[in-house]
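For this view, one protein chain was removed and the others were kept in their places.
And now, subunit A:
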Amino acid sequence: MRIAIFATCLSDALFPQAAQATVRVLERLGHEVDVPAGQACCGQMHVNSGYQGQALPVIRNHVRAFEPVLDGEWDAVVAPSGSCVAATRHQQGMVCRRAGDERLARRAEQLAGRTYELSELLVDVLGVTDVGAWFPHRVTYHPTCHSLRMLRVGDRPTRLLRAVAGLELVDLPEADQCCGFGGTFSLKNSETSAAMVADKCANVVSTGAPYLTAGDWSCLMNISGALDRGGSGVRSLHLAEILAATREHPWRPEPEVAHVGRAAGRGAGRSAGRAEVGA
């Protein structure tokens, strides 16, 4: 299959590891990937912040970048984000229609019909649950609200995780509860958001798993930021990163600093890094 990667603005600029891992998994499964150059963002941040007018040109750009899928340029579009895929399915059409652009609304909706979240693409479209990954660790999984309640991905991510060699999946208590991110909610209502993520972190830590995963770096950014602040030692990584890990090329965390000497040998020695930087 020929698959277009919708990296999402957050993954493109801040968490490239999720989109990179998506590329690796799909190529390992024998598919050809493409990264359409015109892509930027789905517009969700602007829509959810109350600026639908500003979102319109962003959505128009998204549709322009990916609509070749409707003419057979690619077989599908995939994003390593439940939230962004949910925005294409549930928001873009509505925003365009409200702005009076019915044609764009229809194009956006057709495009959304060919756009998949990673676990949907793997399980439903490509028909695989065992992607040949290896990750010999205990992992707990946060389902993320938009994957859970807007996309209804159900057990697709956990089926993928259970098929990973060496991985032990530990249930997360109150998994369906929101982590408190909510985009600009985390800034506009930062104290409420902090209270929510504190409870999420307590649940994550209670599992004893050293790794937390999810299908969205936005939620992970929130939870891992709070876990790191609390010095929990739990590491966060995207579902795609686990699925991309193999015995030959095991997962490696992003070194904290740019200089080789300082980053070398740190590996998973997170607490040592903290002490140095926090001093």
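Here, a residue touches a chain if its C-beta (ideal position, glycine included) is under 8 Å from a C-beta of that chain, and two chains touch if they have at least 3 such contacts; residues count from 1.
The rule is simple: contacts and distances are computed from a predicted model.
Matching "L-lactate dehydrogenase complex protein LldF", "ABC transporter permease", "Electron transport complex, RnfABCDGE type, G subunit" or "FAD-dependent oxidoreductase" against the UniProt entry of the left-out chain gives the name "L-lactate dehydrogenase complex protein LldF".
Panel shows subunit A; residues 5, 7, 9, 11-17, 19-21, 23-32, 35-41, 43, 45-55, 57-58, 60-61, 65, 90-91, 94, 145-146, 148-150, 176-178, 180-198, 221-222, 224-226, 228-229, 237, 241, 244-246, 248-258, 260, 263, 273, 277-278 of it touch the chain omitted from the view.
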